[in-house]
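Structure first, then comments.
Note that one protein chain is taken out, while the other chains of the complex remain in position.
Labels run A and B following the written order; every chain starts at residue 1.
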Amino acid sequence: MREALNTIARERLVQVVVLTANGPAFSAGHDLKELNARRGDADRGRAYFKHVMDLCSSVMQQIITLPQPVIAAVQATATAAGCQLVASCDLAVASQSAKFATPGVNIGLFCSTPMVALSRNITRKAAMEMLLTGEMISAEDAARIGLVNHVVAPGTEREEALKLAKKIAAKSPLTVKIGKEAFYRQIEMPLAEAYRYTSEVMVENMLARDAEEGIAAFIEKRDPKWEGR
Amino acid sequence: MREALNTIARERLVQVVVLTANGPAFSAGHDLKELNARRGDADRGRAYFKHVMDLCSSVMQQIITLPQPVIAAVQATATAAGCQLVASCDLAVASQSAKFATPGVNIGLFCSTPMVALSRNITRKAAMEMLLTGEMISAEDAARIGLVNHVVAPGTEREEALKLAKKIAAKSPLTVKIGKEAFYRQIEMPLAEAYRYTSEVMVENMLARDAEEGIAAFIEKRDPKWEGR
Partner (left out) sequence: MREALNTIARERLVQVVVLTANGPAFSAGHDLKELNARRGDADRGRAYFKHVMDLCSSVMQQIITLPQPVIAAVQATATAAGCQLVASCDLAVASQSAKFATPGVNIGLFCSTPMVALSRNITRKAAMEMLLTGEMISAEDAARIGLVNHVVAPGTEREEALKLAKKIAAKSPLTVKIGKEAFYRQIEMPLAEAYRYTSEVMVENMLARDAEEGIAAFIEKRDPKWEGR
């Protein structure tokens, strides 16, 4: 996935990414057997665990820094780092039969990195309940608390995610890239700094060819032709 | 609007502001024709765009720093900087027929300053969907995600906003001023610092004449007489 995202980041023809899964689960996160097998290492697995956690956290942040929006199409259970993956995506569409959990607490390993993404998507008490009980929540509850955008009939989640992707792919890829980057940067700033920063972003965006074309097309009541610059 | 807010900030007799609009829209934000006309400037409009963005961001922050609460009464469509205006108000009442969007992405100019206010009002995925698709959301959805407080029958939004304003106008204006200022300051602080700061605010508030009067009136089961000091 890291390599795929690295390739996509440089690929100008890809405008939106839909992240989906085959098989019975969306993602259950780490392979526990693989982790446990390294307890026999000279350092009891510490170096390996660190490598795995750093890699996982790095992939989640790649989604945030990717120029293209990423939409999760969740067909089934998303747990632990799999739930984190959904929370890390810009948008998410879930099947009515999808379920979500951060169950690490049940196996003695708290979902501490998943909670970074989770707690930036949903309210504190909702996050705390998922993290402390480890219980599954329904797609409907996930939508209610803000973990996913839409809940759709089972089997249509990929199609609905693609519809959403196509809407976004009709926009200027440059504009979308500018906006996505600015979103995640400004959200970590105090208000005054966020306004200084985004005001600058909008001035540069205004001077881009695609804004000139988009505004002209809007005034002339015609469809814009994006050049991506 | 900047001048009106500057005047209101010094006006002791104004206790609450209701922000409303005439005409078919609440506000559509910037005048695109006016902006585009400056592309012929020697600097391609850069200085003018900067002036406009700084002014807009400054007015939004004036609402936050105004001593009096500001209630948006949204009768119709609020888009781009118009949607930002609603998000920037302390409270908002919307007609069932009001609609909200950040459609800059459709014209190649991402709603980067509007997202500062939007992303501080609603969850990330809800904000991202509005920003990336540019689509309208209903008043009902706006209430569900936290962009407005109440949705009311069309034509009654001004009256309902005034009712809310009158409730707040019955409080001590000094107390409201202290509280509003502290709200936006503490929200940007880490928890321990926020408690240190607001504890000090409450001690000073406790020593004000209006707190002495308010607490005495409460104990004596009579209506308080505010002096605004």
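Note that a contact is a pair of C-beta atoms (placed from the backbone, for glycine too) under 8 Å apart; a residue touches a chain by one contact, two chains touch by 3 or more.
Just so you know, these numbers come straight off a predicted model, no measurement behind them.
Student: Per the definition of touch given earlier, which of A:T20, A:Q61 or A:Q96 contacts the omitted chain?
Tutor: A:Q61
Student: From the list A:M128, A:A143 or A:A170, which touches the chain that is not on show?
Tutor: A:M128
Student: From the list B:M1, B:A37 or B:M206, pick the residue that touches the absent chain.
Tutor: Selected residue, touching the omitted chain: B:M206.
Student: Considering the entire assembly, which residues of chain A contact the chain that has been omitted?
Tutor: With respect to the unshown chain, the touching residues of chain A are 32-33, 35-36, 39, 44-46, 49-50, 53-54, 56-57, 60-61, 64, 104-113, 115-116, 119-120, 123-129, 131-135, 145, 184, 188.
Student: Determine and list the chain B residues touching the chain excluded from the picture.
Tutor: For chain B, the residues touching the absent chain are 69, 90-92, 120-122, 146-149, 164, 167-168, 171-172, 174-176, 178-180, 182-183, 186-187, 190-192, 194-196, 198-199, 201-203, 205-208, 210-219, 224, 226.
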